[in-house]
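Can you keep this structure in mind? I'll have questions shortly.
The full complex has more chains than appear here; those shown keep their coordinates.
For clarity, chains are labelled A, B, C and D in written order, and residue numbers in each chain start from 1.
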Amino acid sequence: MNKIVTFGEIMMRLGTPGNTRFEQSNSFDATFGGGEANVSVSLSHFGLESMHITRFPDNAIGHAATNFLRSNKVDVSGIQYGGERIGLYFLETGGSVRPSKIIYDRKNSAFDEIQPGTIDWDSILDGATWFHWTGISPAISKGAAVCCKEAIDAAHQKGITVSGDLNYRKNLWRYGKTPQEVMPDLISKCDLLIASPWDAENIMGITTDNPDNEKEEILVYSKIMKQFPKVKKIINTKRTTISSNHNLLIGQLFDGKNIIKSKQYEINPIVDRIGGGDAFVSGYIYGNLILKNNQEAIEFAVAASVLKHTIEGDVNITNVEEVNNLIKGNTGKLIR
Amino acid sequence: MNKIVTFGEIMMRLGTPGNTRFEQSNSFDATFGGGEANVSVSLSHFGLESMHITRFPDNAIGHAATNFLRSNKVDVSGIQYGGERIGLYFLETGGSVRPSKIIYDRKNSAFDEIQPGTIDWDSILDGATWFHWTGISPAISKGAAVCCKEAIDAAHQKGITVSGDLNYRKNLWRYGKTPQEVMPDLISKCDLLIASPWDAENIMGITTDNPDNEKEEILVYSKIMKQFPKVKKIINTKRTTISSNHNLLIGQLFDGKNIIKSKQYEINPIVDRIGGGDAFVSGYIYGNLILKNNQEAIEFAVAASVLKHTIEGDVNITNVEEVNNLIKGNTGKLIR
Amino acid sequence: MNKIVTFGEIMMRLGTPGNTRFEQSNSFDATFGGGEANVSVSLSHFGLESMHITRFPDNAIGHAATNFLRSNKVDVSGIQYGGERIGLYFLETGGSVRPSKIIYDRKNSAFDEIQPGTIDWDSILDGATWFHWTGISPAISKGAAVCCKEAIDAAHQKGITVSGDLNYRKNLWRYGKTPQEVMPDLISKCDLLIASPWDAENIMGITTDNPDNEKEEILVYSKIMKQFPKVKKIINTKRTTISSNHNLLIGQLFDGKNIIKSKQYEINPIVDRIGGGDAFVSGYIYGNLILKNNQEAIEFAVAASVLKHTIEGDVNITNVEEVNNLIKGNTGKLIR
Amino acid sequence: MNKIVTFGEIMMRLGTPGNTRFEQSNSFDATFGGGEANVSVSLSHFGLESMHITRFPDNAIGHAATNFLRSNKVDVSGIQYGGERIGLYFLETGGSVRPSKIIYDRKNSAFDEIQPGTIDWDSILDGATWFHWTGISPAISKGAAVCCKEAIDAAHQKGITVSGDLNYRKNLWRYGKTPQEVMPDLISKCDLLIASPWDAENIMGITTDNPDNEKEEILVYSKIMKQFPKVKKIINTKRTTISSNHNLLIGQLFDGKNIIKSKQYEINPIVDRIGGGDAFVSGYIYGNLILKNNQEAIEFAVAASVLKHTIEGDVNITNVEEVNNLIKGNTGKLIR
């Protein structure tokens, strides 16, 4: 059976209920999520074995976070406990033309303070078929960056498929290193990238005047592959934001030559868009491992992502049958 | 004054709050509903006298179900108490492209175990002007089927108008009889059917290649009327499902010659579509009894159904003034 | 710094949660609001100094109302305490084609029974740059009408800008006076009116066959200005109601010659439309005081109003940066 | 079968959730209650036929109040509709040493404005065995006082048992009459009084230095009976308030000679003490009609009242079996 390992921070998410604003709310809905763990959770719901590596404080909040993963059938046996706090983010869900807002409070978290050399990647990756990371981890702290590199190196050495979601965030990267210094080494050992022209510009300095022109876009991705020859596929989504509640979504895959596009979906209303990108990645990993070809994989990936937008919380609680149902065209008929 | 009697099972509905999935929810919103009782409730809100016959367990849950009907001004004096449980259904409300899901848990309910000959239809139907049943009752159990037949026979004999909503459900019909064996006798004493080509095919074997072609549809309904000459009208709705939250709805009536169509309504967002069909039936019964002609009746029926989609729960808490308001074109202006 | 003073009743609003109907609800969400106080609150969120004058009962409910204003940074030092009750209104929020409904219960409120001569307008308006009132106050009771006149007179004498939102409500005006008797005197001292052809007809008897024709509309406004030469600008909004949840909104300003129109916004779904008009007024006051020209002011006003529709409660909890964000085109992109 | 008719105002009760204070709460739990209607509801749960006469506004709030009674199986066919508002009261539930607080907002209610001669007592009381009123109604307004008198006179003439709960409230009685002017006439036609020495002093001027001395108390009740010879029994409860949550309760009955006392109950914690007195009255009415003797009746009455303290809302949702269970000594063993 396939086993996927993911690595990254998990935060407690504190969201105002319904559409209330931060200033109006006297309670928060609490859940947990993180770009990489979201992938593990989704894959376990697709029936694959998944394991997530992270670091939690050894207190009731950290244990609740572990229980969250455990209840979603993610292998939690490799989680490290230590540090003083879990990272948090506050979420205010927008409505119509009012955007959602996130306030991060993740500094000095248990994960932020993770130490190099403390994770036994060799035994964790034993028997794994896939390792997934994102550009958030190397951006958080030196320790997280080194741990991430250790994992990628170990996976690379074991011949395990490696995927990296570049996910450039300019507000992170405050520990003294730049993405240009850190990322290329990590990317060079990846088989699959989740990347946009925006990431290419900020991380690799590959610029284009018109990223919306498909030819230009192909040029960007080709340059990435030239620079990082192990990378064989680049995937991402194209989102059109009509309003907070109303988006259009397409998935696409560059196979080195062409861009393969999925069907476009209309999502209205969006229940919760956080984790939509992670659901896309997990859908693609499932597709890559189980389905026949790139087209099927990218269709599965985008449909999985679309369904995530209809589910509360960061993680995609959807099974394969439900994704296929959507692909086959049931966009809302009552199921008895 | 008009008095309408309905007969059928009422279930407790346990719905996850908001858009939460079954796996996410640690509470359920509870209400009660059933295809026939929903009609009684709606008619009482339209100002008519209505009475519902069913069977509940003689415990606090059964009493709560009775109170629900009572608070909606339905005559509950004919309800039978006995058996061990109330039927249940679990509802997960979808969102956008994610469909709503129902899990039934209705076997061995008090109604399922109702016994023939235990209801005094003669006195219950005394003074009634209309009796309404659905194809659910004869599908549940032999006892329910026989009780339903007893009611229809009694109504027929008393010259009371009888309407039947065929409502074919292939997951029911597990007690040893087929719809083909049971239903024709019941249908033969009806004045009005709520029926679709799909029902016609499954219950009467009347098939058509293209039910979406109006001529074909007329042919189907004509064949039904030929087979069951007491039936003078066949009504139903045409629903276009854009998404879980966004439907289009038309009502139509076949008068033996032509299909009379209502205006088409756009419903977006749908608050709760369960009971939308029952609201249509009750709207039509009201229209048939009170309004001037088929066109007005079918307009009233579809507008009532559309309003039901905006109301939480199975039952249609709407009065005649509100339905007329919608028919006159107020689709959302604040009423002070 | 600019200081704006507003005068008018504040009611407790008791709204059914979500989409539940009055008959279904066993709890109410409680907040406070009133057409003039809503303007003060919004202006304080725009960073201006604002003060609201009203009358509350001297009990825990009245104090809670004061706290509500205070938490929104409105100067409450001029509030009068007395009387026996706070006015109330019950709100049922509609959905899709079902309209929202308001049931007022405001008679005999503390504000309703306010007495002439009890407010020291001279000291309250000291240092103020703007005074705002609406046509609700003179419609409630004789006492409120006289107090409103006292305020307008004092402001006029001090050379403070006066704005009046005519807001004709035929269900009010029950204390023995007609708007035709009371309003002209108040309007005559205003610099700015918020008024529609509907108000013009009902209050001033200025009629037009076709208020939707812009030329006709200009004629109406010109007649108003002729009758009330101090009035230099008339503003209002044009709302298209597609459904309870889906409206289109334009703002416009008549400068004595031309109608200047804002961009049209689509709002879907509406979270809460109560107070949308007041948000428009406060946006315009901000624009008038701070921005460069009429076009900018009216764009700010309508964008502020549109944002109000996405926020729960009567008041517009939005800052200048958020309004500008919408004006610049961010209609829903997540802000991290 | 016994049929009991009650007459009096029903208010909407708006209670802060849990232990939140008025200043802290942004929602209210809503229910309905009134001293006389609470008796009707309780009696219907005891299996007797009951009917309540009151006046509601003819709007959705008034209809919701009717539905509340209807769902509790109270006959609502005699309710009058009219007026503009329902009376309200706000409730803050205390905790430990902090007392609960009530803020009334009942003036100008539909009931307050009820008109003499508008209720057909003759037909309403047809077939009734008991009529119950309280001293609240004659205290509210002249109209209510006269209607109450009409009812008592009609019941008296028909030979129906009349009970009156004196319930003196000094904050009411503001319409120009004193209790001394109005009450004696009403009391003179009663068979049973619910009265304390406090009521005797305030309404009849019967004073005592030491109401806690049983001999003195007997003297007071004897004087009442002398003054009102139709009165054959006087009942009431003795409450010891240890804290908001912890009370002791005894019921007692004066039969003209002796005071018969019930067992004393400890109630800790109290879930909701509103309506505890009304539950006592309904328990006594049940006991008087159905049980063997005064001792059994007073034991049933106090046990019913004690159970009310464990139930949320104004009304006592308890059946006879549950009251007997408590009388037999089950003070908390789980019932499966």
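Please note the rule applied: a residue touches a chain if its C-beta (ideal position, glycine included) is under 8 Å from a C-beta of that chain, and two chains touch if they have at least 3 such contacts.
All values reported here derive from a predicted model rather than from experimental measurement.
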Homo-oligomer size of the whole complex, from 4 visible chains: 6
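Everything below uses one rule, namely that only the chains that are shown with their structure count from here on.
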Those chains which touch subunit D and also touch subunit C: B
Pair from B-D, A-C or C-D with over half of its contact pairs in common with A-B: A-C
Rotation angle superposing subunit A onto its copy subunit C by C-alpha atoms, nearest 5 degrees: 120
Subunit B-subunit C separation of Cα centroids, rounded to whole Å: 46
For subunit A paired with subunit D, centre-to-centre distance based on mean C-alpha positions, whole Å: 63
Contacts with 2+ other chains: residues of subunit A: 269
Overall pattern in which the protein chains touch one another (line/ring/star/complete/other): other
Parts of subunit B lying in touch with subunit C, wherever the complex brings them together: 265-271, 306-307, 309-313, 317, 322, 325-326, 330-336
Subunit C contact footprint on subunit D (complex, rising order): 14, 17, 21-23, 25-31, 59-61, 63-64, 67, 84-85, 88, 90, 92, 101, 103, 105, 107-108
In the complex with subunit D, residue positions of subunit B that touch it: 67-68, 70-73
